[in-house]
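Before I ask anything, let me first share the structure, which is written out below as structure tokens.
Here the complex is missing a single protein chain, while all its other protein chains stay put.
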Amino acid sequence: MPRIGVFVCQCGNNIAATVDTKKVAEEMGKLPGVVYTCDYKFMCSSPGQEMLRQAIKENKLDGIIVSACSPHMHEKTFRKAAEGAGLNPYQCEITNIREQCSWVHHDKTKAAGTVKSIDLTRMTIQRLKKNQPLKKIKIPVKKKAMVIGGGIAGIQAALDIAEGGREVILVEKEPSIGGNMARLSETFPTMDCSQCILTPKMVEAELNENITLYTYSEVEKVDGYIGNFTVTVRRKSKYVDEERCTGCGECIEKCPFKVDSQFELGLNKRKVIYTPFPQSVPNVPVIDAPNCTKIQKDKCGACAIVCGPKCIDFKMEDKLVTEEVGAIVVATGYQNMPNERFGEYGYGRIKDVISGMQFERLASSSGPTGGEIRRPSDGKIPQSVVFIQCVGSRDEKKGVSYCSKICCMYTAKHTKLYSHKVHGGQSYVFYMDIRSGGKRYEEFVRGAIEHEGAMYLRGRVSRVYEKNGKIMVQGADTLSGNQVEIEADMVVLATAVVSRDGADTLAQRLGIGYDKYKFYNEYHPKLKPVETVTAGIYLAGTCMGPMDIPESVAQGSAAASKVLALFSADEMAREPITSVVNRTTCNACWDCVTACPYTAIEREAIKDRQGNVVRWVAKVNDGVCQGCGVCVAACRSKSIDLKGYTDEQVFAAINAF
Amino acid sequence: MEHMKIPYYPGCTLNTVAKQFDTSAREAASIIGFEMKELSQWNCCGATFPLTPDNVIGLTAPAKVLSSARKEGDTLTTLCSVCYNVLKRTNKVIRDNKEKRNVINGFIEEEYDGSVNILHYLEVLRDKVGFDKVKGAVKRPLKGIKAATYYGCMLLRPFEDIGIDKAESPTIFEDLLRALGAEPVEFANKIECCGAHLAMNNEEVVTNLSGKVMTSAVDAGAELIVTTCPLCQFNLEKSQPRVAESDTGYTPVPVVYFTQALGLALGQDIETLGFEKNSSDIMPLLKKKGIA
Amino acid sequence: MKIRIANDDIQSLEVRRLERVSGEDVKRCYQCGNCSGGCPVSYAMEIPPTKVMRFLQLGNIEDVRKANTMWLCVGCLQCYSRCPQGVSVAAILEGLRQEVLRKGASKTEVRDVPFPFLKKAPQQAIVCGFRKFVG
Partner (left out) sequence: MSGHTEHSAPTGGYEPKIMAFVCNWCTYAGADLAGTSRMEYRPNVRIIKLPCTGRIDPLFIIKAFENGADGVLVSGCHPGDCHYTTGNYHARRRWIGFKHLMEFAGIDMRRLHFSWVSASEAIKWVDLINKVTDEIKALGPFMEYKGLKATEAEQG
């Protein structure tokens, strides 16, 4: 027979005014297994708690009920008090007779409130009888983090974590970190040069002792859970020994072959052995294997000959490395929508129709034109440039329905750069709305219009075509209500910001969610903006959706602070409310596996002595399980149950109704 | 490829004022090695796909054509872009919209389910025959002829229903002309409208739109304009003198059906191509290029 | 021109009827201007396509009815093809034409069409023209 104690709280007059607490206690005393009852003025006060501890000890109670306020208020208090008296804290249950009874049933005769309190307390008592002692789950935390993606968001996160004294591995799939920001010329709203503010950060990341750079690398596999991830990284062969390379650039100099530069978006060529851009970090070239004649046809080898330290190895292979980390920050960024999708704008057909990012390269002093705005077809300086906004954005039919958020700003920036660089040139901007929310953003756009003379036309462009060597831009100016046509020398498309190709594959490897555009889902868009549903995995920057540099950086720092908070203790304690599988009855239907929103359930092989698999069963990973109980309801053979909310406990409560 | 017989819907115009479109196509087919088998029973498709979805009656005429085609095979080919557009869109409605299918079948007293595959003659050449094979059959390459391939509207739009090629940057037509030895030119208005049925009451607009098509073609260096639709053909040819009148820099060029160009390249007897039924004259160009 | 706007206009039953006939939802239009920009006949229209949509949103169907726009639309579908919102102004204009034609009125009487045209023009132009202009 259990020995249960029931403590009914009066909460001053808060409960006692409409609930006869004495009667509740008396009634409960009549139930089998209840060996102690009382009612008291303030259970949560120090004397109240002391009384509770005393009663447990004196009456050798093995379970207690406190009928008082909401468990959200004092469950922790009373469980701690019970623990102080040597009771397992999960043998203490709360009945809510304040928020659910006294405060909502104002009947002064106390009839309704008392009856309901008695019912609720009885239900809790019956439930308590089925309780099992539980232990908090302790998870050791590996205090090393991984950041995936070395754009500005990832760099910032890595630097902040390193600054906090923890080790970080920064994984970047390109030969250099820097991401899209490395391509930009000057940046809104302050117009500082992108390279000037980015390069120091890149170098810092390279030099910081706590940061290990894995460039030209990709995450292949992720196992484990918060505090204990095991990540397999493929380090693609650079064909250059990173340790020995001095970055002298001789090899690049001597390589006789050129191909289109991806970094320059086709506006320029690069060698087959290359660094993406001069300020690359690390400053170690890689060989573009599919284009290298040595690797493909065993001819050439010029680079290896000139390399002083002899670090070129044409036989080098990819390496798989495994890293154990406690937290992961995902900062894989964005790409631009392919412009070819909009045949009406002639991109790819008309040479001087370029993308906004290509314009950045033209305007960049380290770009293919040394910062002069020259059009790709003939190198002439364009005297009129038409900018088309919302290309692919806000276009449900052919593009994406969302607003890309940054293009209004960077287009205004482009008109400014253009007017500074080409005197007498005229820029035209076709826009639908100008979205310039942010500190000093609206002023920035107004400046482009009022001081730099950009002509803003409200309307979309319908088509772009060539006529007598000019580019004709045909659209509407909805403010005057007319069709308009402009003869331009160059057209710049502000193409939509979209998720990276392969973003979904990475998300699946990490077990994080993504939306229909393959942007990663934050746990809560307002209150948990850098967390994911998978504990221990955080997000930063444009892998979540369009944003500008300030936001990306803020998120990098936010994610880093989450990681540092996690790393501040050696282990994490978690509520033991997790599911367990009954291995004898589980028939491996995997319904629970599909149902679990956290992919917390794994398939486990049961082997015989010889090591042959005899059977499969489901297995819950305590580190991952969040205790929602969805799996329990999904299991048809009743082979999985949720600790703290077992079927037995719930049925006991229902049966006591 | 074994001998192919493809059910064929000529439509009313190809039976009358655009006879040369029809005959040149049939002849070319037989040279390439397939047969266009005219439907034994057909009626006018209505020449307009009703743009308002509540107009189901407008779909009955094309539905009748489709249901008789069903009895003769599982594909149906057309030449005229308008017929193609109307039949293909109607077919899609019947296939995808059960409610409308029932209403339409009730009207035409047939049980048609939308299972006929509608192919434009260009698609037959591209997908069933293959442009390579067409190229192989060329006897009289249209060498040195800069040709403007004028798509117009109905062959391409709406993309979701038609899908013959990319709506804004199609190439099927150019690819054919290239196979025939001609040099297709890229011109601005190749997918813009010629003025269509406004021919009936608004010459001004038709001249303007057709004029833009032709001037942009000629500006791009075209010496010949090739069409896929009798109405385009009519509007362009009819407007050309007026365009030349108002724009002194404009040199008129011959306008022909693509099947005429095809027949020419395949070595068909020039006399049988019906060029005399066109109101523009292709002969000087052919002479100049040493083709005739 | 000043447009007075009242609740009755915004909730106009006539516009709702037009929406039903055309299968379009005028609210979908976000006034980007692409249709006016691309419409080949826009230049000759008294109210270009984008403005047609705006007038209908405001419930001002009267002015749209009076304009030449619907009779100039060639049904080329450039508006629909490029509308980011998937709106077919062509269908709206057809709906407006149908309103007139279904009442038996005509834009063009058969006797007004010149005989040489009837003789030489492709049948399809005549059939289509009749469908678009004759009630």
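Letters A, B and C name the chains as they come in the text, with residue numbers starting at 1 for each one.
One rule holds in what follows: a contact is a pair of C-beta atoms (placed from the backbone, for glycine too) under 8 Å apart; a residue touches a chain by one contact, two chains touch by 3 or more.
Computed from a predicted model, the values in this text were never measured in an experiment.
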Touched by the hidden chain, restricted to displayed chains: A
Residue of A:3, A:53, A:105 or A:518 touching the missing chain in the full complex: A:105
Residues from chain A at the interface with the omitted partner, ascending: 32, 70-72, 96, 98-101, 103-107, 109, 111-113, 115-116, 118-120, 122-123, 126, 513, 533, 577, 595, 597-598, 626-630, 632-634, 642, 645, 647, 650-651, 653-657
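What we mean here is this: only the chains that are shown with their structure count from here on.
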Chain A and chain C: spacing of chain centres that average the CA atoms, whole Å: 48
Multi-partner residues of chain B (each touching 2 or more other chains): 167
Overlap residues in chain A, where contacts from two or more other chains coincide: 344
Contact set on chain A toward chain C in their complex: 344, 390, 394-399, 432, 458-463, 474-478, 481-484
Parts of chain C lying in touch with chain A, wherever the complex brings them together: 30-39, 42-43, 48, 50-51, 78, 82-86
Residues of chain A that touch chain B when the two form their complex: 342-344, 349, 465-468, 472
